[in-house]
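FYI, not all chains are in this one, though none of them got moved.
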Amino acid sequence: MLINCVAYQEGKKLKDISIEEISDYLEIPDCFVWVALLDAELAELEKMREEFDLHPLAVEDAWHSHQRPKLDEYGDSLFSVMQLVKMEGDELTIGEVDVFVGLNYVLSVRNRNNDGFLGVRARCEREPHLLSHGAGFVFYALMDAVVDRYFPVLDTLETELEDIEEQIFIKGSARLNIERLYELKRKVTTLKHAVAPLIEETGKLHRGRVPTVCVNTREYFRDVYDHLNRINASIENMRETIGTAIQVNLSMVTIEESEVTKRLAAWAGIFAVATAFVGVWGMNFDTMPELRMKYGYPAALSAIALVCGILYRRFKKAGWL
Amino acid sequence: MLINCVAYQEGKKLKDISIEEISDYLEIPDCFVWVALLDAELAELEKMREEFDLHPLAVEDAWHSHQRPKLDEYGDSLFSVMQLVKMEGDELTIGEVDVFVGLNYVLSVRNRNNDGFLGVRARCEREPHLLSHGAGFVFYALMDAVVDRYFPVLDTLETELEDIEEQIFIKGSARLNIERLYELKRKVTTLKHAVAPLIEETGKLHRGRVPTVCVNTREYFRDVYDHLNRINASIENMRETIGTAIQVNLSMVTIEESEVTKRLAAWAGIFAVATAFVGVWGMNFDTMPELRMKYGYPAALSAIALVCGILYRRFKKAGWL
Amino acid sequence: MLINCVAYQEGKKLKDISIEEISDYLEIPDCFVWVALLDAELAELEKMREEFDLHPLAVEDAWHSHQRPKLDEYGDSLFSVMQLVKMEGDELTIGEVDVFVGLNYVLSVRNRNNDGFLGVRARCEREPHLLSHGAGFVFYALMDAVVDRYFPVLDTLETELEDIEEQIFIKGSARLNIERLYELKRKVTTLKHAVAPLIEETGKLHRGRVPTVCVNTREYFRDVYDHLNRINASIENMRETIGTAIQVNLSMVTIEESEVTKRLAAWAGIFAVATAFVGVWGMNFDTMPELRMKYGYPAALSAIALVCGILYRRFKKAGWL
């Protein structure tokens, strides 16, 4: 579905144009065309391929979608794949935006994601001195918008982790903790797979031999690169913390079990003593003088209580109870 | 066994030729020969070596088969080893295809795998404008076909992993889970050993100094490279997830055991108390007034039931029962 | 908030100047201006941007703060972000200092940290022959001061670790140890995130193509680089030790539990034997000759005591008690 198709000249919007006009405007000097598609159909992509003279392999990748983030150069033009990560309720959803960038055009194809880039277009149009950098700046603006959307996702995951960390030393929460940690790790990994290849990609846009179309905006791409590195450092940190937390959780379960075993041992000991004693006086020997004594019974009960009490105190002192 | 032996000129099939004619056709300009062998015998390979003037070390590798995927350059010609991975029932089987590529020939030797590359040949012949790139394009088409066959294997393994993940927090499934995870890890490792060296190999075909025969098709090899990277990222993800799952599975076992220990401790406690009480009234002291009371017996039973009931409620509340 | 704004010439303080005068002094040859801000407001930064002609992206980063340590080059000028780590009570607090360095100016912006760099300025002014190196030396002096503040933090963390290590083989301390190790790991990670990117940063200031402003002071930056490497080595050491300690702690818990299980088993065995014996003589068979013997009862008690004693000695010998 076509969202926009606009021609710009010297940083200012010229006019909305029809798809058929694109090739005409591409020939005007200092003019560039910016097209936005949503969940594009094959016919649309084919049409674009003709108008912009895109490379068939790039178009095929955009059509199949579900690519890993990457940046491919085809002569002077670029084909970039970025993932759109979004928190919907408790789940992460993954969309994709494919951007074709040439010296005088930008074509973005958004897939499986409802949040448009109209804000990016509006911001660009508000700053003609920046937009006059041409297609490279638009590319930057799109990438910046994609990366900015990772931050709230990262925050949600970090909050979740802090939440779990508060539970981790609380007794009886081990099962829930481990399930949450496992689920969180999966989400963090998903985010990482969107971010990590993009770092490599932006690295190519500000270091070494930078593609012509991005030469004037390389400092902007370095800024995106810095943001991605920050996100990545947080992700790595979370991954490691989750790993440690899983380990610590196991330790806590083992510690708890060890405490239960001790209490079990202590009480079992106390009652075993009592049972043995009463068993003794339940024997049927003819000659058991204490059974005949007047206060034998209360004395026996007291003796048992005393022994059990002593045991109880010793266990208490040893920290088993 | 010889499958095909065909001469092509300017992207079009010239004719099926006999092995003896190969060297004649190699001398025709703009002409190249594409030969396919299956489980080749030493004599066949020897014959090929003569016709195509192959390097003895490469032929030896093709004969011994069971190589690690690799790409060797011998002057202007290439020798490539790729693994064919296939899911047969529950098992992964590993085949191998060795490809000799020169400026005007392609020789593929398939081993221990029944799925031919006739589809590749048909597709190439349908697109003469691509096939006119010559041997390099045929090499790409073969490699693309090999890599495309990794995807269904990957999907099967990922489905298996998701299947296990659904079981992982279910009580009593620990033993089965761990066996399945171990088995899955082995399969994933097998797939990895097919994929990882191939990434390196394709890297050499589109970056830096590309061998002459592949210069015009380097963008196609980059596409294969991207696919392999996607597969590899999925594999790495699975490996890590399996590692975490094994750890989590151990945690779950320990948690379950800890719960069993608690229940054991609780019931042991309750019955130990009951046993101690009945033992008391089983003693043979002469003077035990309660034994003489009319309602002594039901009172005693009630007392025991009461104490056990209180214990039961406390354990219930503490989550031990 | 403005802390200082001073002009220097040939290593000597010229005078305190007002913000408005900055651009005038920047034009005097051999003269440079050193400005220090604290928790700068947007208006202040905007003013600075005009006076020093700073890059908008750098200013934006300084305004948003909470950056990852980094070093960006904008033409001849540098923008550096460093983290100020401080131990406050039991907690680590993270501040930030952003430094803009040009050929004839240094602008430092300190955020969320109360310890000023007046000492640095004083030290610089005491050594005119060093200060005459210009802005690069001031930049070094600031960085050196930031790095020197990491050492006491590192020492505190190392002391804490040694403290835990002394507890790790002491029975009953497992739960506390694991909590402390987890907490310590978090702090160490925080420190690492301040140090590690800074190593990369200082690497750029003494190796390969060094920015013009730092060319004469590259040996000084190498010194900072060495210090950072030393800190980093200690951090890595601590991280690994913590990992091992967590593992060892788990082992200790399991060992302890195993010892408790053995003692439980031993005592349970002893009392089970006693209980079985007394149960035998509590049976109501008519013909049980030993019950009728005169010394049957003491003999029985002695027999039980004997058996239990033998068991006790055997368990003792086996190390179960």
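General remarks:
We just call them A, B and C in the order they show up, numbering each chain from 1.
Convention: a contact is a pair of C-beta atoms (placed from the backbone, for glycine too) under 8 Å apart; a residue touches a chain by one contact, two chains touch by 3 or more.
Just so it is clear, the structure is predicted and the values come from calculations on it, not from any experiment.
Sequence-identical chains make up the whole complex; the displayed set comprises 3, and the total in this structure is 5 copies.
The rule we apply is simple: only the chains that are shown with their structure count from here on.
With chains as nodes and touching pairs as edges, the resulting graph is an open line. Chain centres here are Cα averages; for subunit A and subunit C they lie 25 Å apart. Between the CA-based centres of subunit B and subunit C the separation comes to 40 Å, rounded to the whole angstrom. Residue positions of subunit C touching 2 or more other chains, listed in rising order: 282.
Partner subunit B is touched in their complex by these residues of subunit A: 55, 57, 61, 67-68, 70, 72, 74, 172, 174-175, 178-179, 181-182, 185-186, 189, 193, 197, 243, 246-247, 249-250, 253-254, 256-257, 260-261, 263-264, 267-268, 271-272, 274-275, 278-279, 281-284, 288, 290-292, 294-297, 300-301. The residues of subunit A lying in touch with subunit C in their complex are 168-169, 219-220, 222-223, 226, 229-230, 233, 237, 240-241, 244-245, 247-248, 250-252, 254-255, 257-258, 261-262, 264-265, 268-269, 272-273, 275-276, 279-280, 282-288, 319.
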